[in-house]
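Only one protein chain is missing from this complex, and each of the others stays in its spot.
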Amino acid sequence: MAMVQDTHGGHGHGHGDEPLHHQFEDIHQQNETYVIGMWTFLVTEVMFFGALFLAYSLYRWKYQPDFYIAHKELSVFFGGLNTVVLLISSFFMAKAVYHAQRKEKRKQLNMLWLVQACAVAFLFIKVVFEWMPKWQHHLTPLNFIWDKPEGNAEHAQLFFSLYFGMTGLHGIHILAGIIVIGALQYLVWKDAPSVKGDYIPTEMIGLYWHFVDIVWIFLFPLYYLLPR
Amino acid sequence: MWNFPVAPPKASTYAAPHDYLFYAITALTVFFTVVVFAVVIFFAIKYREGSKASREGASDENLRVEIMWSVPPLFLAFLIFAWSTKLYVDWRKPPDNAMEVFVIGKQWMWHVQHANGVRENNELHLPAGVPIRVTMISQDVIHAFYIPAFRSQYHVVPGRYTVQYFTPTTPGRYPLYCTMHCGTQHSEMGGYVTVLSKDEFAKWLERGGEEQAPVTKTMAQRGAELFKDKNCGSCHGPADTVQGPSLNGIYGTARKMTDGSAPIADQEYLREAIIDPYRRLNQGYRDTMPGDYRQVFTEEELLDVIEYTKSPGATKTPEVQVATNSGASSR
Amino acid sequence: MAAHTEDHGHHITPMSVYVKTLFALAFLMALTIAASYVDFGKIIGNSALGSVINNVIAMTIACLKAVLVIQFFMGVKYSSKLTKMWAWAGFVWFLLMGMTFGDYFTRHWEPAPGWYAEDTELPPRESEIRLRPTPKVHSEEGGH
Partner (left out) sequence: MSSIPVAPQINTDPPQPTRNYLNTEHTIKSWLLTGDHKRIAVLYLISISIFFFLGSLAAGFIRLELTSPRGVLLESETYNKMFSAHGIIMIFFFLIPAIPAVLGNFLIPIMIGARDLAFPRLNLLSWYLYLIGGVLFLIALMMGGVDAGWTFYTPLSSIYSTGQITIALVGLFITGFSSIATGINFIATIHKMRAPGMTWDRLPLFVWAHYATSIVIILGTPVVAITLLLVVFERVFKIGVFSPELGGDPVLFQHMFWFYSHPAVYIMILPGMGVISELFAAFSQKRVFGYHFVAFSSLAIAALGFIVWGHHMFVSSQSMYQGIVFSFLSFLVAIPSAVKVFNWAATLYKGHIKLKAPMFFALSFIGLFLIGGLTGLYFAAVATDVHLTGTYFVVAHFHYVMVGGAITAFLGGIHYWWPKMFGKMYPESWAKLSALLVFVGFNVTFLPQFVLGFLGMPRRYHYYYFQGGDMQFYNILSTAGSTVLAIGFLLPAFYLTWSLKYGKDAGPNPWGAVGLEWQKVGSPPTTYNFEEMPVVTWEAYDYQAVREGTLELNSTAHHHESYIGQPEKEEKV
């Protein structure tokens, strides 16, 4: 029997120095497979957040007046600022992919740094200006005290539970994004074979990043811009 | 020793129609299982490798055949669906003149209240031939109130009243179960339903239940006392006041809420209005109801208070004459 | 490896598209914040309907923004049919969960006193039901 790894057309095999993995015929197939895999993963993410959005919409529908009163505790300014930060980061991410496609490594890295800066800024604003004051005002699930004259305490607590649950999960996704982008930056910087000359890793991480952005696009009006 | 029953006793008006449907589906199941399995075995033997059976004209795709064997089952399925849905709607339909029984599920017992004040635990006495409306609520986890002889079961959910209806037919003693796993002693959360004839049941009620001393207060009377104790009347007096609407004759009326909805003031509404008054506000009132009545009333007391608001002239009469003789059986 | 210029599955979106998308997104964000401060309930004199209008506007804008991100930033507009299918399938499938609302919307159609929602007439009072002693209450005194 011939050497299996070398029988298919002389291209690379897993741990070679080309980005093509042994299970694929050519780079085109590999790229498409990766994109499909990534989108499939994003579908699971949609369902993952979807369940939370379902719970949120249900209680919002049931307890709209209390949710309205509770939502006044959130800051539209910082929420809006964070929206801007994420939108811009998405733009930088798109640019990073653009430069990766054109094999402009320096520019790609710069763009990724900008994305990282936005991500860190987002988390910073989120934690320092939003979550921490909520803790001080006893609005987090474990130390919840509702001393406002109006609104139902339990439903307000439900609102903040959902708020922390959903923005928390979103924050974890941002954090994961920072780590993944960091890893990508390292690999690109090191000219690692898996990313060298191949824009697909950047594109996939970009897809993930845009998805995180989309989640926030929905979270923002749902939590910060409640009508009466 | 052992019995070998194949069907539970039929003791409600729902049991017989249910069983017809049950046996119809059983017939269908047995028919299809036997026929298809027999055909499969027959083929497997007839066309075993090396047998001399003819293999001429074997085919592997035939649209007509596919349609032929998928459409009839589809119709059968629709038939069963129609039949079952008709039955189900009848089962859920509140009967006229239903007698009310209140059930509170808690870990791990069934607590039953009759309107005249009789209470029982893990036992339920009912009259034969009278439609029953069971109002159920749980104090902790989800339970399910299940009487196999009535073919009737419904979940008992915390925080919300659920109802089921049945009409017992045959006097007797039937098991009562909890079918929703509810914690450690789930297996022991059961008891018996005793169906009595109407007369016996009336006597039983009068006696104040099987083992209890005759009751002194009806549920509504207990509710009236609570109404007084908790000072509800100061706002919800005989007529609407600035602070709150009167509860006089409120039961069953349509309310007008500030959010535009117009719910009927039923048990569920009243419960919510007491323990969660700000979820919806009556038009013309502000959210001024004090205190957290979830902490104030137990589920049993809530039922009592609601029962009180149902009775005619309720809340006009803060002073309640407590019956001291045997039970409050005025009739 | 295939050069990207001749690779049909691999389209380089022009930078101008990204810039336009970003501005569109920023504009929509400003719009949604502005719209949230308009109380349609007051304008049309029906707070419930106004709230619905506010919600519809907010969600429509959010969906528009999501579509922009998906189409241009994520490049779905330029990708294969299969990618398009997967990209939208998740969002469509998520709507199936909305069937849950069918439960919550119709639950109160089962009013306790009467079967049909238009039944304004009540079933007989409990007191009229046989086997059921009425509470002994005296109705001569008023509330306090």
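A, B and C are the chain letters, set down in written order, and residue numbers restart from 1 in every chain.
Just so it is clear, contacts are C-beta pairs under 8 Å (C-beta built on N, C-alpha and C of every residue); 3 or more make two chains touch, one makes a residue touch a chain.
For clarity, every value in this text was computed on a predicted model and none was experimentally measured.
For the full complex, can you list every visible chain touched by the one that's not shown?
Across all of the complex, the chain we cannot see touches A, B, C.
Using the touch definition up top, pick the residue from B:177, B:227 or B:251 that touches the left-out chain.
B:177
Among A:52, A:76, A:114 or A:180, which residue is in touch with the absent chain?
A:52
Could you tell me which of B:155, B:207, B:228 or B:255 touches the chain that is not displayed?
Result: among the candidates, B:155 touches the missing chain.
Determine and list the subunit A residues touching the chain excluded from the picture.
1-8, 14-16, 21-25, 29, 32-34, 36-37, 40-41, 43-45, 47-52, 54-55, 58-59, 62-63, 141-142, 152, 154-155, 157-158, 161-162, 164-165
Which parts of subunit C face the unshown chain closely enough to count as touching?
82, 90, 93, 96-97, 99-100, 102-107, 109-110
Could you please point out the subunit B residues that touch the chain left off the display?
Residues of subunit B in contact with the hidden chain: 1-8, 17-18, 21-22, 25, 28-29, 32-33, 36-37, 39-41, 43-44, 47-50, 53-62, 65-66, 69-70, 73-74, 77-78, 80-81, 83-85, 87-89, 91-92, 107, 140-142, 144, 146, 148-149, 151-155, 157-160, 162, 175-188, 190-192, 276, 279, 294.
Operating definition for what follows: only the chains that are shown with their structure count from here on.
Quick check: how many Å separate the C-alpha centres of subunit B and subunit C?
32
Can you work out the whole-Å distance between the CA centroids of subunit A and subunit B?
About 46 Å, centre to centre.
Which subunit B residues reach two or more other chains?
259
At least two other chains touched by the same residue of subunit C: list those residues.
Residues 47 of subunit C each touch two or more of the other chains.
Which residues, counting only subunit A, touch subunit C once they are in their complex?
Going by the criterion above, the answer is residues 18-20, 26-28, 31-32, 35-36, 39-40, 42-47, 50-51, 53-54, 57-58, 61-62, 64, 76, 80, 83-84, 87-88, 90-91, 93-95, 97-98, 101-102, 197-199, 203, 206-207, 210-211, 213-214, 217-218, 220-222, 225-228.
Quick check: in the complex, which residue numbers of subunit A touch subunit B?
The contact residues of subunit A facing subunit B are 62-66, 150-152, 154-155.
Which subunit C residues qualify as touching subunit A in the complex?
Interface residues on subunit C, with respect to subunit A: 1-2, 4, 7, 9-10, 12-13, 15, 18-19, 21-22, 25-26, 29, 32-33, 36, 39-41, 47, 50-51, 54-55, 58-59, 61-62, 65-66, 69-70, 72-75, 79-80, 82-83, 86-87, 89-91, 93-94, 97-98, 100-101, 104.
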